[in-house]
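First up is the structure itself, then whatever we jot down about it.
After this line comes subunit A, so read on.
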Amino acid sequence: MESPEALRDRLLARFPGVSVELVPNGSPSGQVSLRISPAGLREVARFLRDDAALALDQCSNVTGLDSPDREVVETVKESQPGAPGGPPVVIERKQTRIEPGHLEVVYHLYSVARRHGPVILRARTGNRTDAVTLPSLTPVWRSCEFQEREVFDLYGVVFEGHPDLRRILMWDAFAGHPMRKDYVEPDDYEWEPTPHGEVLAKARRHYPSAAAPGAVQPSP
Partner candidate 1 sequence: MTLLLAILALVCLVPAVAAVLVRNLIHSALLFVLAWLGLAAFYLAVGAEFIAFAHALVYVGGVSMVVLFAVLLTRPGRESALPAPSAQRALGGLVAVSLVASMLGSSIFWTRLPSVEPTPPVPLRRLGELLAGPYLVALLLVGLILTVALIGGLLLAAPRRPSEGGDA
Partner candidate 2 sequence: MMLPDPAATGLARVRKIEGAALGLRTPAFAPEEGAGDLLEVSLGPHHPSTHGVFRMDVVLDGERIVRLKPVFGYLHRNHEKLGEGTSYLGSMPYTDRLDYLNSMTNNWAYALAVEKLAGIPVTERAEYVRVILAELSRLLNHTCLAGFLMQDCGCSGTPLMYAFREREKILDLFESLSGSRMMCNFQRFGGCRVDPSAEWLAATRTLVDGYGAFLDEFEALLSGNEIVMARTQGVGRLPAALAVNAGVTGPMLRASGVGHDLRKVDGYGVYPRFNFRVPIGRDGDVYDRYMVRMLEMRESISILDQALRGLPGGPILDPKAKQRGLRPKAGEAYGRIEGPKGEIGFFLVSDGTGNPTRYRVRAPSFVNLTILEDLCLGHSVADAVIILGSIDIVLGEVDR
């Protein structure tokens, strides 16, 4: 199977309008992935499936990833007018910048015919709130049908072109997407007497009046 770099170049040559970039992987597994701009995702996918050399006819795994807004602390060099008539003084100032988060979908492609893989595709959504649509790859590989529904259900990524986009694990009336990092677990579930402090504290916040029967009273 050709190396990720060669594959990237071939894709860039073939699909000029689509941005294809390599995503390095720090772990010794060496599974480098290709991030593809959402616009041309389905054409690239169909090419990868039908290309004779690659023949990636099985999309084995579709995963959602959530990277929330991150506070990035940067040191910014600024030149400020120094002493009157003297050279400008360069001072460093720490500045916190909010890097906008995004949702990401990862496809692991394998070839059953050629017995090679994985080629890993990644696609990012605009942001985490309104621009969350990505083209669905179910028309290319049927195996994505349920897995994309699961990513929609647990992450909130809307797949355009999916034949039957509904929640698959949670019940339809469920609000929210549980796998997101900023998901707050509702605390109205039935109270559990686990002795662990944090759970107890949450329970006491919820039932401030009654000191829950049977809870472990911290020793005097």
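Regarding selection, all candidates are chains of the complex that A comes from, given by their letters.
Definition applied: a contact is a pair of C-beta atoms (placed from the backbone, for glycine too) under 8 Å apart; a residue touches a chain by one contact, two chains touch by 3 or more; residues count from 1.
Predicted model only: the values in this text are computed from it and were never measured.
J.: Could you sort through 1 or 2 and say which touches subunit A in this complex?
T.: 2
J.: Mind pulling up the subunit A residues that touch candidate 2 in the complex?
T.: These residues of subunit A touch candidate 2: 25-29, 31, 33, 57-61, 63, 65, 106, 108, 112, 115, 118, 120, 138-147, 150, 154, 163-164, 167-171, 178-179.
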